[in-house]
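Moving on, here comes chain A:
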Amino acid sequence: GCGKTAAPTTTTPVSTPSATTIDKMTISSAGSTALQPLVKLAAEDFMTKNAGVQVNLSGGGSMTGLTNVASGAIDIGNSDVFVTDELKDKGLIDHQVCVAPFLLITNKDVAIDNLTKAQATDIFTGKITNWKEVGGKDAPIAIIGRAKSSGTRATIVKIVMDGKEFTDAAAAQDSTGNLLTGVAQTPGAIGYIDAAYLKDTVKALKYNGVAYSADAVASGQYPIYAYEHMYTKGEPTGTVKLFLDYVMSKEFQEKSVEKTGFLPISAMKK
Partner candidate 1 sequence: MDKIVVSNLDLFYGEQQALNNINLAMTEKSVTALIGPSGCGKSTFLRALNRMQDLIPNVKILGQVRIDGQDIYATNSDVVMLRKRVGMVFQNPNPFPKSIFENVAYGPRIHGETNKKKLNEIVETSLQGAVLWDEVKDRLHKSALGLSGGQQQRLCIARVLAVEPEILLMDEPTSALDPISTMKIEELISELKNKYTIIIVTHNMHQASRVSDRTAFFLNGELVEEDVTSILFTRPAKKKTEDYISGRFG
Partner candidate 2 sequence: MPHSKSWVCFSDRLARYLFISSAVLVSLIILCIIWFVGMQGLSTFRDASVIEFFSSSKWSPDTGQFGALTFIVGSIGTTLIAILIGGPLGLAGAVFLAEIAPPWVRSVMRPATDLFAGIPSVVYGYVGLTVIVGLVRRYTDSSSGYGVLAAGIVLAIMILPTVISLSEDALRSLPATYKEASLALGATRWQTIRRVLVPAASPGILTAIILAMARAIGETMAVQMVIGNSPRFPGSLVSPTSTLTSNIVMEMGNTPYGSTWNNALFMMSFILLIIALIMIILVRTAVRKGAVR
């Protein structure tokens, strides 16, 4: 599985008036760590609005979310990727809740601040191993990427590298946090993260000359982004539906999504 850029969306309408009511006091959600900030914020708001309701949240990775929602162990599976072939016939319903932009980042000592698609591809496939080949200092490039199973990595492979393989020489970190630490302290390091996680300990690069911004994504100038999904088994009902409705609500999408570094789904539909 891998993240797709623009998919024909079959999202449920944003605000269907319905008589849905709270039917259970605890719902659970697990999966993608990339999407976790957003779900966490939504859950907190939701719990404030509906006293007594508990939204259990867990990470574990996109596949953990998908498998567990498919088996019925949890109510909502969060994923960076589309449901896999194995789980296709389990009756999972996709709710695309936001757009996640991604950034190429480097250590602060790297002298350049832009990479073209071709340059980035050559670096990630291992063809270019010194920064001077892309106009920087004479220093070796240390790639710190994510694990083979990461949704972030899949997105980079798909959009930046057109499906070419990462060099095995790249070091990898299990999580965005450790990747950030690694890039921040390793001279000549390059990596990639969800835009939401950007910190000032590293430097974000322009891609094809375009700096990341919400507008650049919406207008299609900045192409590295993917849709984030929340899956349910069958059509959601009761509390689960209320929660998903809240995530898709105008209030949350407009006020809160961008705060967590994602883009509202509506931004792409303009």
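Picked so that all candidates are chains of the complex that A comes from, given by their letters.
Basically, a residue touches a chain if its C-beta (ideal position, glycine included) is under 8 Å from a C-beta of that chain, and two chains touch if they have at least 3 such contacts; residues count from 1.
Computed from a predicted structure; not experimentally measured.
Between chain A and the candidates 1 or 2, touch in this complex occurs only with 2.
Residue ranges on chain A touching candidate 2, taken from their complex, read 59-64, 66-67, 84, 86-87, 140-142, 144, 147-151, 165, 168-174, 178, 181-182, 185-189.
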